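For this view, one protein chain was removed and the others were kept in their places.
Chain lettering (A and B) follows the sequence in which the chains are written, and residue indices restart at 1 in each chain.
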Amino acid sequence: MRIVILGAGQVGASVAEALSSEANDITVVDQNRAALAELADRLDVRTVAGNAAYPAVLREAGIEDADMLVAVTQSDQTNLVACKIGRTMFHVPTRIARLRSHDLLDPVLLADENFAVDYAICPEQDITDYIGKLIEFPEALQVLEFAAGAVTLIGVRAYPGGLLVGKPIRSMRDHLPAGVDARIAAIFREHQPIEPDGDTIVEPADEVFVVADSKHIRHVLKELRRSLEPVKRVMIAGGGNIGLRVAAMLEKDYQVKLIEVDRQRAEIIAGALGDTLVLAGEATDENLLAQENIDETDMFLALTNDDEDNIMAASLAKRLGCKRVLALINRRAYADMVQGGPIDIGLSPAQVSIGALLTHVRRGDVARVHSLRRGAAEALELVAHGDKQNSKVVGRRIDELPLIKGAHIGAIVRRGHDPEVVYKDGLPSKEYIDRVIIPHHDTVIESDDHVIVFCTRKREVAQVEKLFQVGFHFL
Amino acid sequence: MRRFYPLLRVFGALLIGFSLCLLIPLVLSWAVDDGAHGAFDVAFASALLCGLALFFGLYRENREMKVRDGFLLVVLVWTVLPLFACLPLYLHLDISFTDAYFEATSGLTATGSTVLSGLDKLPLSLNFWRTFMHWLGGMGVVVLAVAILPLLGVGGRQLFKTEVPGPMKEASLTPRIAETAKGLWRVYLILTAGCGVTLWLLGMEPWDALMHAFSTLGLGGFSTKDASLGHFASLQIEMAVIFFALLSGLNYATHFLALNGRSIKPYLRDPEAPYFLGVLGLSILALTLYLLALGVFDSFGSALRYVAFHSISLATSLGLATADYGQWPFFAQIWMLFLGSFIACSGSTGGGIKMIRAMILYKQVYRELICAMHPSVVRPVRIRGNVIPQHVLSGVMAFGFIYMVSIVSLTLLMTSTGLDIVTAFSAVVATLNNTGPGLNLVGPATTFAILSDFQTWICTFAMILGRLEFFTLLVVLTPAFWRK
Partner (left out) sequence: MSRFYPLLRVFGVLLMGFALAMLAPLLLSWVWQDGAATAYDEAFLLSFGAGFILWWAVRHEKHELKVRDGFLMVVMVWTLLPAFACLPLLFHLNISFTDAYFEAVSGLTTTGATVLANLDTLPPSLNLWRGMLVWLGGMGLIVLAVAILPLLGVGGRQMFKAETPGPMKDSQLTPRMTQTAKGLWVVYAAITLACAISYHLAGMDWFDAVMHAFTTMGLGGFSSHDASFGHWDSPTIEMVAIVFMLIAGMNFATHFLAVHGRSLKPYRRDPEVGGFLLVTVGSVFGIALYLWALDTYPDFATALRFSAFNVVSIATTTGYANTDYNLWPIFAPLWMLFLCSFATSAGSTGGGMKMIRAMILYKQVYRELISAMHPNVIWPVKVGGKPVASSILSGVMAFGFLYMVSIVTLTLLMTYSGLEIVSAFSAVVASINNTGPGLNQVGPATTFEVLTDFQTWICTFAMLLGRLEIFTLLVVLTPAFWRT
């Protein structure tokens, strides 16, 4: 595909990086020549310096032939204008814009007649939501959702004492209550991903990725470790966009303290938030952390704009007794460095939001794509279209499907054929019920099934996509 | 609970120290054989044992205390120590626990309100203990004010951080405080000795002299006589007491600096001193003329004598009396009580909101008037040229507000149980300011014994609230304090 990316900031650079490795023609536009130069050195991309909202600049970037426009500059307004230009002047088929402001996520505003944004992504909101999920499952190292939340995948570290630890995976079914089923999607052991099968034995310190019906995920977690006490006290370092959103989201249900170094910013945030206790000071100040009872805090989130500060603050918090610490880390090098260290979770903001974006880039009817932690695997959610004649998967049993090494099916979400009566708030209504099926070798794939596939290698992703494509290609 | 262990360990140490104080009246009681030693034995033993249990039981918990623990420690000292202190009274005299605890709190907070009558016939050791509590409590307050509260930073207390001789380390209690405290104690001791000797030379019995010196320097007000200082009917004794009361109403840090540097310059530089003396002087003069005009006294001399004594006694929150001023025109009584709300200087053993806060409050109000006329003016509040930062100003204003709200709410509480308004109001004001006698039913000629148990507890609460300068106690009572 030919893709024009506007903005060489963190999001733009990450998107460029993710897509350039997949045989796409990419051009990146930015006003900052240095950033562009650095990107061009690293990746196989074309760069154009200029204002992303100017038609001349866009033309130079090759927008007339582009299949997709990804507008991820720092300015919401620039992104909107670029999309409008992209559609009206250059007829770009797919236009994606990054929009920070909640106010702009108005469907009327984004409609084709107006700013013509096909898909809007808001990285800050994505990260905020993601952190929310991590807090909901304090044991988790990663939490992903598929099929509109019907299926959840959680990555946890296995500890001795977990029911499954030291036993083969197939024995899991024996412990789970009736009606609850789950699948181990991937295991990361000693810096290597492992493709699990029924005989694999889970060892302590393995990072295990489990997929199950969202309703049952807690039961499954118990297999792997003791559940932790629910989170009550959260401390956030950094009152920037993300810190503010996270605090606003959490303050209703948790006791939140937020540390911000800039006094004026602190006052603004304190005015905007409700129950959060806003403290003016440095998150790397030992005394401040100790004073504010860091040793009784359940979760510390280092969400400043500075990687180094985040790493320092999070490490310090952990050393001073905080139960779990999370740090936002943009630079890949740092992210790799903190693996296995005191910081429990290193979160790359760009990575979190890219997942949503990448789904639009991929072929086939791909609903969702995620990268698992540490590159343990790629998780794809694909829709099986067509029928037995024109599709390679519909109507076939799992064990009949062509084997792609390293790829296996983790779960299937099937919509009921007829709507059923469901009670919401006491009032009956008719809805289609989605059922989560953990497939076994004899499960048959039906049309319109959402199939969740795990691939241990990126190369397999293209093959899997091809498999699900409808039409001309035959085996 | 675990996080309170370092705190409790320190408290245990304090309790041990306190029990040693109980040793003095205990030995005295044995020596003069006044019959009260049984009670002191029990008090001493229980205090010592509890202290040892806490200190050695938690010996390992040597962690540094956080600033927040400081609050709780201060509150514990002033609420739990009276528990042990009241044992001699409770065990030896025929009074209820409510009354004994009230008396002990009145002693340690250097208030001076009493529920006891027949003071003249009390065992010597018990009278000694009562006034000794004043003396200890008074200095405890100075140390609290000058050394500890500034670290806790409440109610504008940070004001005094810079005034204190010697630097302070911010977040933990260090030996530097001990140095400051030692210096202050030295001054206190010297002044007390001076007062005791003076009173003895002027004709008091040695023990009476010592006990009244304790009471005067602590600005408490307990006496060994029912008739208070009026028993001695001596102008010279009254003047001596006035002199030492005035001294004790000034900032002890100033005394320390003056003694150390052997000069009177610190007195001139003290921002509160001129107002302290000025307001008092003017009040005395005006009140004397007023009473003279109304025919309460026959001569200027006798009017001056009684007005001066009682004005100074009530203004510095001492509370000793030489006449039943409850018979004077009501305005005079209420004016003197009013003085006790703000005259005493910070860093003294007196009560009330303290002169410096009164000064700041007035300057704030004046500033608001100026700002109303010139909306863009920038006009900071200054004391002796030093600008007072905004957060300290807010602290002082909040303090003033909570002071008045406390008076109003506690008075309302008292009247809800049927007490007449003048008694209720004056009892609250007298205890909140740690002055001592109120008006009407709790006036200088009677005692607080007529209050019901509920009313007595309200007064006890008021004494502690006032002595701990409100916020210290209120912080500990907010739920947010106990949530981490």
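Basically, a residue touches a chain if its C-beta (ideal position, glycine included) is under 8 Å from a C-beta of that chain, and two chains touch if they have at least 3 such contacts.
In this text the structure is predicted, and so the values were computed from the model without any measurement.
Participant: Looking at B:101, B:188, B:275 or B:335, which makes contact with the chain not pictured?
Facilitator: With B:101, B:188, B:275 or B:335 as choices, the missing chain is touched by B:335.
Participant: One chain is left out of this view; which of B:242, B:280, B:361 or B:462 touches it in the full complex?
Facilitator: Missing-chain contact among the listed residues: B:361.
Participant: Can you tell me which of B:13, B:27 or B:398 touches the chain that was removed from the display?
Facilitator: B:398
Participant: Please output the residues of subunit B touching the missing chain, sorted low to high.
Facilitator: Given the touch definition above, subunit B has residues 67-68, 71, 152-155, 290, 329-331, 334-335, 338, 361, 364-365, 367-373, 375, 390-391, 393-395, 397-402, 404-405, 408, 411-412, 415-416, 418, 420-422, 471, 474-475, 478, 480-481 touching the missing chain.
Participant: May I ask you to list the residues on subunit A that touch the chain which is not drawn?
Facilitator: Where subunit A meets the chain not shown: residues 263, 266-267, 269-271, 277-281, 288, 291-292.
We take it that only the chains that are shown with their structure count from here on.
Participant: When the C-alpha atoms of subunit A and subunit B are each averaged to a single point, how far apart are the two points in Å?
Facilitator: 64
Participant: Along subunit A, where are the residues that touch subunit B in the complex?
Facilitator: Per the stated touch rule, the residues are 233, 255, 287, 290-291, 293, 296.
Participant: What residues on subunit B touch subunit A, complex-wise?
Facilitator: Against subunit A, the touching part of subunit B is residues 3, 66-68, 171, 483-484.
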